[in-house]
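I'd like to ask some things about the structure below.
And then chain A:
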Amino acid sequence: MILESISTILLILGAFFSLTGAIGLFRFPDFFTRVHAASVTDSIATILIIFGLILRTDFDLVTVKLLLILVFLLFTSPTASHALAKSARHGGLLTLPEIRATKKEDCSS
Partner candidate 1 sequence: MSFIVDYYNYWIVVFLMMAGFYIVISANNLVKKIVGLNIFQTSVFMLYISIGNVSGGSAPIVADGITRYSNPLPHVLILTAIVVGVATTSVGLALIVRIKRAYGTVEENEFEDKDDLI
Partner candidate 2 sequence: MLILTATGIAILAVMALALARALKADTVYDRILGVNMFGTKTSLFIAVIGFLGGRPDFLDIAIVYALINFIGMIAVLRFFEYTATDDALKINSTKQEQL
């Protein structure tokens, strides 16, 4: 019973964090803020939801598989975000303040 209520809290928190991340992904103004919103909440939501599910298992093979999913997601998702942000930066994508700064220079000159 205690386990189930803890699991409920974890699942609600996980759902909340992933929703905030998705809203950030959709509404934020430029690419780098969106990466930030998506990747940070992705990690915490994954941890919370997977642990919420683990508390509902009988601690057998299913638990091991859930832990394996957690390990895979925790390794791959931030790595992918990092690599993406890095190649966006190398590809010449500018942040919003930088774009504003260049625009101001254009106006003054």
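Note that contacts are C-beta pairs under 8 Å (C-beta built on N, C-alpha and C of every residue); 3 or more make two chains touch, one makes a residue touch a chain; residues count from 1.
Candidates were picked such that all candidates are chains of the complex that A comes from, given by their letters.
Quick caveat, the model's predicted, so the values are computed rather than measured.
Engineer: Pick out the one candidate among 1 or 2 that is in contact with chain A within this complex.
Structural biologist: Here, the candidate touching chain A is 2.
Engineer: Per the contact definition, I'd like the list of chain A residues that touch candidate 2 in the complex.
Structural biologist: By the definition above, chain A touches candidate 2 via 7-8, 11-12, 14-16, 18-19, 21-23, 25-26, 29-31, 34-35, 38, 42, 45-46, 49-50, 52-53, 56-57, 61-62, 65-66, 68-69, 72-73, 76-77, 79-81, 83-84, 87-88, 91-94, 96, 99.
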